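See structure below.
Just one protein chain is left out here, and the rest sit where they should.
Per-chain residue numbering starts at 1, and chain names A, B and C are given in the order in which the chains are listed.
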C-alpha cells in the first residue's frame, strides 16, 4: 500500500500500468496527448509513451468511437477517451450499434477489446448540453459492458479489468468525484483486478441502499448521518450496469426488507427503475414498504447553480428517502 | 367514418391532411419524395405537394435531425423521417441534446415544433443493426416527447397532435403493424386529435396489462385467448413514453391488484422497469403478486428467423405472464 | 464609411474586450461566474464586422464562444453578464450560462456547447427562409476545429445540394483547444475544404473589421442573389486560453505577441479612425470610458439581480403551446 490516492489518480495509474504491461494498449482522444487530457488523467503519458501510443484526435467522436473499435477488432487494446460522456452521443451509433454488436452478429468470430472512457456527471454549472449522466442509454443494450466505479480502489481494478476484457467496455468516470479528498484511499501496489459485479460496500440492517458511481459517496455520507440516529443502512454498489447482476442487492434486501436506489441520472427509465423491477420480482415476499428512488429530477440541467443543485440527489434527499421506507 | 384503414394509411392521411391545412408543414428525409418513402408512407406526396414540401435528403441523419430542428425553430413545422429508428442513432446528439434542450436552455424563448418520424421494431430478419426498439433511449430525457400509437385511430390523431405540438416529438411507428389486417379500423372523417396520454383500451378485472405500440395487438390477442378461459384482462395503452403519465394504469391496478408490462424493446432499463417502479411506489398497498414483464430478451437480435422470434414477446409469453400473476 | 458607424464598431469591439477581461477576473478572483468560460478576446473584429453587415432578420447562430456575438447583435451587457452569473435577468434566464446565450428578438439563436451542433441548426434556418421565400440569410459561425466533425460535412453538403441562403463563418483562430489546425484537419485551409461542397470560400483578415465587413457584405449579396451557400474563413486569434484555466502551453509567446501586438483589431481600427477618418482621440477615449462604465454597470446589475426562483425549475421543459391542441 502506498499513500492515499484520488479516484482520478487511480485511473491514471491503471492506464499507465496497463500500457507498461502491454504494448497493444494505447490511448486516443481529443487533447489526451499534448494537453494531458482535459481533466489531466493522461498527464505525462505523451512523455512516457510517445506519440504512437498517446494520440490526439480531431474533434470527431464518430471516428474516435469507430476507429478505436476497428483497431480493437484488428488486435489492439485501445482506450478511447470521450472528453465527456455528453460528446459520446455524437458517436452513439458506433458504440451501441457497432462495437456492441460485432461479437454477436458475427458469431463470436471477432473480439473487440475497446474501452470507451467517459468522464461524466453534472452539478458543475455547465448547462444542459454538458451535464448528462445518461448511463442507461448505453446500458440498455446487451453486448456492451457499462461500468462505473465508485472508489479509487475500484476505479483502478475495474479499469484494468476493462482493458483486459475481450469485449467493449464503456467506462464511466464521474468527474465530480475525481479529486474528492474524502474519497482518497490507499490501493495495493500489486496488480489487482476488480470484477464487474455488485457487492455490499457498507453493512447495515435498516434499509438497503443501492447505488453506484458518485452515488456511493453521497450514500456513505447519508449513512454516517443516519448512524448517528442509530439507523444503519446497508449500501450495495452495483459497479456494473450492463450486465446487471443483482445478487448482492437481493440478498441484502431479503435481510432489510427495505430499499432505496440512488442514482445521479434522470429517474425515468433509470437504474432505479430496473433495480426495483427486479427486486419486487425476485424478492417479492420481502417487501415491507415501497422501494424508493433518489435520482435527478425530470428536467434538463439548468446552468444556474442553486437551480441545478435542486434537481440533483444529495445527502438530505437520501436520508429522507431512507426514513420514508422505515 | 369511411372504410377501414391500416395503421400506415392513418399516418399517411394525417400527414396529408396537416400539409393541406398548414403550409408550414413539410416532409424531409431519405427517399420520401421520388420513392414515396421506403415504407410508402408518403407515396403520392411529391405529386400533390411538390418538391418544396416533400424533400429528399442526402444520407445524413445528423443534418436531417439538425436542419429539421433549425427549421422548426425558425417557424416551420417539419416532419423529418428517419428511414428507420436505427438510423436515428446517427442523429442522436441532435435529437436528445439539441431539439430536446432548446426550449428549456433558452428559457422558453424558442418553440421547436419538429416531428421525428421513426419507423421501428424488429422481427423482420434484418439483423442486429436494423432491428431496434430502443424507445427508452429517447424517452429517458425530459424535453423530448416520445410517443407511439398502437391503432390506426390513435396513429392519425396522435400524428396530428405531434405536428401541432410546439415542442419536439419523436413519433415511433412499429413497422410490424403498418399493414396488419386485424388492426384495420374506421376512423372519423372529421379532424380529431388524440392526446398523448395513457388510457384503458380494453376493460377487464383479472390483471392489468400495460403496453403500447405493437404490444397492443399482441396483448389484445392474448386477451381474446384468455377470455376463452374466463380470464378478463384490462389493457392500458401508454401511448406516450415521455412524458409518462400513469394515472390510468394505477387506477386499473388498484382494481386488479396484478400487472404485467409488455414491450418489444429490451427489458433492462425498459418501459416495464419504469412502470413497475412507479406502480409499486404509488399503489403499494394493492400489489398482490410480483408485477411481471414481457420484453425482448437481453440479446442482440439475431438474423435467423426462429432464433429472432424466440427473443421477442408473443401471445403465449403474455398469456403465461398473466397466469403467473393470478 | 460613416463616422458614426465606425465609432459604433469601435464601441462594440472595446465593449467585448473589456467585458471579457472583466469576466476573466470575475471567474478567477470573485467566483461569481462558474462552469466553462470561453473568452472572445482577440476575435472581436469577426463578430462585429460580420454582424454589422447583416440586415435585420438575418439569423445568427454560433458555438459556445458566444459572448462576443451576443454583444455584437445588441444584447445588453447587463443581461449577458447576468446570464454568466446564472441570474434570472440573464439573456437565457440564467438557464443557459456562458455557452448558451440567445436573444430571439435579435434573431440570435444562441451559442451551443456541442462542437458543430449549431451547424445543422443554422442550415435549418436557411432552409426555413428559402422555404418561406424571404430573402433572409443566416450567419452560422464555428471554429476551425469544428470542421472535422460530421456535423460540418453533413450540413455543408445539404446546404450545397439545396442551395441554401447561408454563410458559414469559420473563425480560424489556429487552435481547437490545444490542437493546431494542421494536426486536426488533413486540409488546413478552410476555403479549400469547402470546395468539397462546391461552396465558394474567401479567406479574410479577421483582425481587420473593415475587411470582415466588406467580405460579409459581398457574401450576403451573393446569398441574396441566389448563389447559394458561402464560406468566409476569418483568420484570427484568441489571446487567452481556450477557456479560463488553459495555460496555453501549446503555443509560443512569440506567436501570441505577433498577433496581439501587431495585428490587434481594436488598435487597427483605432488607427484607422484617427489617421484615415480624422476622428479625435478624445472621442475614442470617451468611448473607452463609457465602456468601462457599461461593464461595471453590468457587473452591478448582475450582482444585484436575483437567482431564478426555485419554483421556475420546471418551466419550459416543453415550450408553451401557442395554439391550443383542442379542436375548434
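Basically, contacts are C-beta pairs under 8 Å (C-beta built on N, C-alpha and C of every residue); 3 or more make two chains touch, one makes a residue touch a chain.
A quick note: this is a predicted structure, and the numbers were derived from the prediction, not measured.
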Missing chain touches which shown chains?
-> A, B, C
Missing-chain contact, candidates C:197, C:237, C:301 or C:318, resolves to C:197
Sole touch to the unshown chain from B:197, B:227, B:299 or B:315: residue B:299
Hidden-chain contact residue, picked from the options A:2, A:75 or A:181 | A:75
Of B:67, B:85, B:128 or B:259, which sits in contact with the chain we cannot see?
-> B:128
From A:57, A:256, A:298 or A:325, the answer for touching the chain not displayed is A:57
Name, in rising order, the residues on chain B that touch the hidden chain in the full complex.
-> 30-31, 34-35, 38, 56-62, 86-87, 89-90, 124-130, 297-300, 302-307, 310-311
Touching residues on chain C - with respect to the absent chain | 148-154, 156-157, 159-161, 183-187, 192-199
Contact set of chain A toward the excluded chain (per top definition) = 26, 52, 55, 57-58, 60-63, 65-76, 78, 93-94, 97-98, 102-112, 142-143, 145, 161, 164-167, 191-193, 195
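Here is the rule we use: only the chains that are shown with their structure count from here on.
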Most remote chain w.r.t. Chain C, using mean C-alpha positions, is B
Chain centre separation (chain A, chain B; CA means) in Å = 30
Measuring from the mean C-alpha position of chain B to the mean C-alpha position of chain C, what distance in angstrom results?
-> 39
Please set out, as single numbers or ranges, the residues of chain A touching at least two other chains.
-> 86, 89-90, 127-129, 298-300, 302
Residues of chain C that touch at least two other chains are 92, 94-96, 100, 112, 114, 117, 150-151, 317
